[in-house]
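This is the structure I want to talk about, given as structure tokens.
A protein chain is absent from this complex, but the other protein chains hold their places.
What follows is subunit A.
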Amino acid sequence: MMKRYQLKDLDCANCEAKMENAINKISGVNKATVSFMTQKLVIDAEEGHFQEIMKEVVRVCKKVEPDCTIQM
């Protein structure tokens, strides 16, 4: 399942890559891209566990860039 989320206050371009790497390491995530320019997260993950996966994504993002929030 593909979903797109708006990100808020993603201020640093380097964090984009860090976040992307971290999200892609979560199990169940097929592919995720974070775009600093469009301030968007596009995630393709397993349909069944999508809720849990997103929870993990939020947790990981908080760790990488505490100021940045994912708008659900």
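Simple rule for what comes next: contacts are C-beta pairs under 8 Å (C-beta built on N, C-alpha and C of every residue); 3 or more make two chains touch, one makes a residue touch a chain; residues count from 1.
Convention: contacts and distances are computed from a predicted model.
Peer 1: What name does the UniProt record list for the absent chain among "Cadmium-translocating P-type ATPase", "Spore maturation protein B", "MBOAT family protein" or "Deferrochelatase"?
Peer 2: "Cadmium-translocating P-type ATPase"
Peer 1: Which residue numbers on subunit A touch the omitted chain?
Peer 2: So the residues of subunit A touching the missing chain come out as 4, 9, 11-14, 16-17, 33, 35-40, 42, 63-64, 66.
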